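One protein chain is absent from this view; the other protein chains keep their places.
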Amino acid sequence: MTSPLFPRIDAAAMASLLPFLVFVVGGLLVLLVDALAGKRRLPWAWIAAPVPVVALLAAAVRLGAVSGLTPRPTAFGGQFVEDAFGLYVTVVIALATLSAVVLSDVFLRRMDRYRGDYFALLLFSAGGMCLFSSSTELLSLFLGLELLSIPVYILSGFFRRSLESVEAAMKYFLLGAFSSALFLLGGALVYAGTGSTDLAVALRGGFQPGASGLVLAGGLLLLTGFLFKTAAVPFHMWTPDVYEGAPTAVTAFMAAAVKAAAFGALARALVVAGPSGVPTAAAGFLWWVAVLTMTVGNLAALGQQNIKRMLAYSSIAHAGYMMVGLAVFAATGARELLAAVLFYLLGYALMNLGAFAVVILWGGEKEEHLEISDLAGMGWKSPTAAVALALFMISLAGIPPTGGFFGKYLLFRGAVTQGFVPLVVIAVLNSAVSVYYYFRVLVALYMRPATRPMEYAPSVAAGAVIALCALGVLVLGILPDGLVPGMPSSLIGLVREAVAAVR
Amino acid sequence: MTQSTILSLVVFLPLLAGLALLLVPRQRVVFCRWWTLAAMTAGLVASGAALSMMQKGAAGMQLVHRVPWIPSMGIDYFLGVDGISIYLVLLTSLLGPIVVLSAWRSIGEKVREFHFLLLLLQAGILGAFLSLDLFLFYMFWELMLIPMYLLIGVWGGPRRVYAAIKFVLYTIVGSLLMLVAILYLYFAHHAQTGMYTFDLLRLYGTELTGPQQVWLFAAFALAFAIKAPVFPLHTWLPDAHVEAPTAGSVVLAGVLLKLGTYGFLRFALPLFPSAAHAAQPLFLVLAVIGIVYGALVAMVQTDIKKLVAYSSVSHLGYCVLGLFAFNISGFSGSLFQMISHGLSTGALFLLVGMIYDRRHTREIADFGGLAQAVPWFAATFVFVTLSSIGLPGLNGFVGEFLVLVGAFGANRIAAAAATTGVVLGAVYMLWLVKRFLFGPLVHEENRMMSDLNGREVLLLLPILLFIVYLGVHPGPFLRRMEPSLHATLTLSTPGPGRVETLRMLQLSTGSLRGSGTGWKAGAEGATAPRGASVPLLPATAPEFTAVVPAPGVMDQVLTVTASAFAVSASAVGNGVAR
Amino acid sequence: MEPWVEWTIMGGRAAVAWVIPLMLIPLLVWMERKASAYIQDRTGPNRAAILGLRFGGIIHALADVVKLIFKEDITPARARPFWYNLAPIVAMTFALLTFAALPFADVLRVGGHEIPLQALRLNPGLLWMLAIGSFGVFGIVFAGWGSNSSYPLLGGIRGSAQMISYELSLGLSVVGILMIFSTIDLNEIVRAQGKLLFGFLPMWGVVVQPVAAVIFMAAALAEANRNPFDLMEADSEIVAFHLEYSSLRFALFMMTEYVHITVASGLTVTLFFGGWQIPWLTTERLTGSAGDLALAVPALLVVLGLLVLLSLVLLAPTRRWHRTLQRLYVDARRHEAKFWTVVLLLQAIGALALGAYLFLNPPGADGLAAITAALQFVSFMVKVTFFGFAFIWVRWTLPRFRYDQLMALGWKGMLPLALANVVVTGFVLLLVGK
Amino acid sequence: MNAILFWSCAVVAVTAALFVISRRSPLASAVALAVNMVALAALFAGLSAPFLFIIQLLVYAGAVVVFIVFVIMLLNLGEEETRGALVSRGKLLASALACCLGLALLLRAVAAGTPREAAGALPADFGGIESIGQEIFTRWLLPFEVTGLILLVGIVGAVVLAKRGE
Partner (left out) sequence: MAPVGMPHLLGLAGVLFFIGVLGMLTRRNALTVFMGLELQLNAVNLVLVTAARHWHNLDGQVLAFFVIAVAAVEVAVGLSILIAVQRVRDTVNVDDLSALSE
């Protein structure tokens, strides 16, 4: 039946949306079950957990389907681009979502706020991330941004009896909404200057000599919007408060997934704008953003006592390292840097999820213990998890043989190739500073006497997340190229292919 | 190419043993100790085997094990050994079981973890000594950091956390900058040859402009100078030594510091010869300051361990001095000094640890007259002290003397200034002996102390034997290291000789074929056939075979000429002490 | 057309749209009083008179006006004067503005010109109704806020929550109509309702969208804050949002309520009951532009005749009633039937006279158009008045909801029902292949 | 567009906007916001966007502001008025400066030249409900569905955050 109402939906377009659809439909189903269940308490996490798994599989299947395909399949008039790049980011998002779902199971049960709508919101947000990182069209980008952000605002305030939680939600909401307004103004100006909402058309054409100043202003505002989501200095102010106040499982989700989506989208936008689409001013701006982000994040993290807050500042710092990649890419157009950013994203997601998983596991019943000093002696009381946490900290600090190190190596390697040695030196000095506060966790774990008992039972699910993250971090660090040399599925090969696929 | 897996065995034996240890229930304390001792001993045997498998008189890399690891980046798993590294490997392996034995009683809690970390540390150190791929080297270099950090931080003294963090921060600042430099070198090499590789032997051939060399050398030198430690960067060392448990101190002083000087010898000097030569005056001055300053500060210490730690600063100064003499005497003296310092200072720390286990204090003022209570201990202590001072006939003398000879060849003033360090060394050590062992037995509790037991004798004995053996008969050692040192010296000297030497070295490992390719052509790199002949010293290069004329004669000359000097120095020291 | 004519016509349209709801106020007040009286079996007001003429009690409306104007105007000391004074004005203004988009007859085509018979000829007229209608909340909110007193504030919150909640059902129920008629131009919607279903049934909204009609009317009741949804002025339970008001400002609120009724009836009629349509007689047929010119005048006569018949039918019970009244009561109610008789007779005579006149002097095309418009206007007004009465009828018949029942009905009952209606309508439309 | 319409709407809109951010009473701000929105709606009508004109009235002025007003009443925010609702003078000055700077940059970008207007007459029914509907349900179908999702998320969020009980 060809109805005029549904003119452009065909199987191919739907297939290209597959991971997005899985998330969204999964979220709707969870919501439906929630509505039908009434006041009954169902194992929500196990209802929701298959969704990211299926999305992961879908992304993997599609990754196989699109690899090497030209022209890239696009759906809905180019608003949604399906390529290896987007699917790779989707994989990261799906992994993060899966972990967040599993961790939330432990966390919400302990905090006695185990509800179905929470998981639906998580899945919706993941869907928004898929859209956000796979779109080159202003409206889809904006809607993806909103679909990604609004559930996270809500989830931040999910513990509505807790002052910290609602305060975090309020701060995140205000600044997030402000940033989307800036993003939107940027988009509107770009559209006003060029008459097109397609980033490729608008930005590529818009920076030709003699083009309107509107596009430049708009482009910078768009960039600002992206920088807010990536928590880059000077748009990072919300991060510590929100990370600290939000429920820990949500913080983990934010740190891993939101960051991945934001960097994915920003990287794609920079590619699509093309070397001519990024004016020198913007590239220079990014240079400074990278430097400031690293430095401010690391210096501020030094004094933190609360582990969530410390990880928040650390996430700012890591955004800075990734921004190094983007800044160099913006200045030179070397895609190698983007591959490094993609690699880093996965490693970063794994180590953060793992770290937050341990924090949740040790958080305690009803009341969380989140000071770094609360970890005292855990190394001997709960050695396995402590080793994992230590591994994540070492990885965050960028010490081999971990994914964190190899990611940094790739970034620095790329930047050095392009002659950005001062930038790399600054980054390296920052890494050295960061060792101090990451190792403080090790100090607490192993070198201080225990101060509190651990009477709650460990969780198998959270343990599995921790184990997988730890394994992933090690594999990324030791065998980034796969076990067999030249294996087509090697991660480095994959990210390179993904980056090459962006048009 | 015939690959040899013996080096991988040397490196991974401790690592695998350590991982296996984690599966043991933590209550099985005794088993952990025996297991570790067995693993360390096996490692020592493996190192010995490696030594025996080596071709004598060859300058190039031997027993190469090379497997592509991250081919898309041109990174190989690439181990090899030559006359330089084999002794450091042997030293490390020798100290392994000794360290385990030393911790037999003193480590009572978290035993399994302690031994796991020891094994991990061992693997890291050995790997760093044996890596010929810069990336792999960096991995092992950093891998040592964590176990050492935890050894100090968990089992250390009262200020252990401070000391541990200080140690890590110092090291990491240097090593991260080195990473940048490695990357830069990697790309400079790529720019010249179109090939991405971390193969050290290929990177030796990279031609760099003056400023490039200076910057890269600075980055490498910073990392190694911190580790060594060279004078203004040494401040982490006393803290780390004092707070570390005995086993940690022994490893730290015995082996870890040598990584710094080894790094200079293997990487910083041959990679950037012009810059290294330009920096020669600076490093000579720093080395001399380190020698004198270390000695002077050691003199005023009240804590025995701290005193020994500062003496390390002084002794490592000789190593650096020898390296920057840029002649074969300096180089071989430096390497010899590394080994002998590892033995004698290791032994000193062991002895201090033993006394600490008994009395739980290290203040010199708490002792005195120990010779009456524990005569065997006292005798051993005096013996080791003499070795450390550089008494002719013992190991310390050979290294110091060769270094000074080399330094005279390079810069007379520096050499003369460094000589005062010898005197000062005698002064503080002998003064220590006097206050520590002799005089009236003031503190009654010292009278009740037990003397060395069987285990302690067992662990000290090999060191003492080597102290004597190296001192009396250094020839074979020197002969073995000579060719490699000479090759390194040629590489470290800007000039036409480099190319030929380099070619020889590259031939020895098959590096000429290349392994990594990198970004654009990962696939070809991965499938490229690799292999080369067994590394042999080409017969056409006789200049690498025998450099030291008639080693036996040399020994005697040295012994005789220096004896008088040393005895007088000891006399002066005793006079000061009184 | 001359500009001044244009402006005049525009002004006229606006005036009509303004005057209708205002003029209906006294009528509705009177109906409210009388209907409630009859439902409760009492007389209702009937004492006020001018020169002895009581007009069935309708004079009371006038008396009320006079009273309210001359009452002392009190502004409470704690009130926030700005909001307090603004509230009734806002309420009345938006209520009146809403009515502006309703068509009270088809577009009048005279002399080659088209004169839309609605104050605001808007393409998205329906959305205008919804948009401006939602502004009505402001009046209540300002009143509650401006009074700065607990009970008015509570009334205001309840009222605004209720209006926000029911606006959803109201809007959604309309969607079905939009889908079926494929337009949101109100006049077009009404025109579309002139068609016949199965050849005989007028395609009124209520026929094609019965569920929507029910939802809409219920929601309209709630929007107008009429019983059973009059929680915010539920005098027996809490005190109303206009508690602190007196005199003319209070009068404005009362008038606004009746304007709301008019608007709600007008919209109900327009969307679901054929608006100005006279059943089976479309504009084309009446003006003869459909091709069967001959039909126009006889049709007119039929209509007029029907009116007469209606009057007579209505008269019969009035007579019986009159007799009953005479027997039962000794008060003024016994005279009321006389009044009604007179009214209906006059109506019938007028209609017949007009019919006869038209038969004797057949009008031209323009005249026919004008007459058509007039008839449609009458049809519209009759329907509106009837639904106005229905509102009153409901008020005095049904008990009031409790607040939670009200919210539950709105969110859990009507909203899903309205959604389901939209879905079902969509499927039906797909099946029908429209 | 019509200059009279523009200037009158502009004056009203800016004045109302200034009222929004300067009134102490949140209710006054809300009403000023409504006025601002109505002025913009009028501008939309003048810019050939009849559908948006009505949507602006319906959603913004009719729903958004009403909702804001409702919350003001619900939370009974009257007491807040008396306290200083403004920040310190220094911050105010700095913020104003920053905004002026931003505005100046933007205006400069605008003044640097705008592209030439598209040639030809506007298509018939430009901005009418049918043309917009055509666009939304064909080319912009995906965004439309996503918007639906966002609305759903908003509903769930409101329940999660603000529902009483439990």
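In this document, chain identifiers A, B, C and D correspond to the written order of the chains, with residue numbering beginning at 1 in each.
By our rule, contacts are C-beta pairs under 8 Å (C-beta built on N, C-alpha and C of every residue); 3 or more make two chains touch, one makes a residue touch a chain.
Everything quoted here is computed from the prediction, not taken from an experiment.
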What are the shown chains that the omitted chain is in contact with?
-> A, D
Using the touch definition up top, pick the residue from A:F178, A:W380 or A:Y436 that touches the left-out chain.
-> A:F178
Per the touch definition above, residue among A:R109, A:R160 or A:R452 touching the missing chain | A:R160
Option from A:L131, A:L189, A:A255 or A:I394 whose C-beta touches the chain left out = A:L189
On chain D, residues whose C-beta touches the chain left out of the figure | 1-4, 6-7, 10, 13-14, 17-18, 20-21, 23, 26, 29-30, 33, 36-37, 40, 43-44, 47-49, 51-52, 55-56, 59-60, 63-64, 67-68, 71-72, 74-75, 77, 80, 83, 85-87, 91-92, 95-96, 98-100, 102-103, 106-107, 110-111, 114-115, 117-118, 120, 122-123, 126-127, 131-132, 135-136, 140, 143-144, 147, 150-151, 153-155, 157-158, 160-162
Extract the touching residues of chain A with respect to the undisplayed chain.
-> 138-139, 142-143, 146, 150, 153-154, 157, 160-164, 166-171, 173-174, 177-178, 180-181, 184-185, 187-189, 191-192, 195-197, 214, 240-241, 244-245
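Basically, only the chains that are shown with their structure count from here on.
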Give the label of the chain whose average Cα location is farthest from that of chain C.
-> B
Sequence positions of chain C contacting 2 or more other chains | none
Among the chains present, which pairs are found to touch?
-> A-B, A-D, C-D
Going by the contact rule at the top, pick out the chain A residues touching chain B in the complex.
-> 336, 380, 383, 394, 398-401, 405, 409, 412-413, 416-417, 421, 424-425, 428-429, 431-432, 435-436, 439-440, 442-443, 446-447, 479-481, 485-486, 490, 492-493, 496
Can you check the complex and tell me which residues of chain D touch chain A?
-> 105-106, 108-110, 112-115, 118, 137-143, 146-147, 149-150, 152-154, 156-157, 159-161
Touch list for chain A against partner chain D, complex = 5-9, 17, 24, 28, 31, 75-77, 79-80, 115, 117-118, 120-121, 124, 127-128, 131, 139-140, 143-144, 146-147, 150-151, 153-154, 157-158, 160, 166, 169, 189, 192-195, 212-214, 216-217
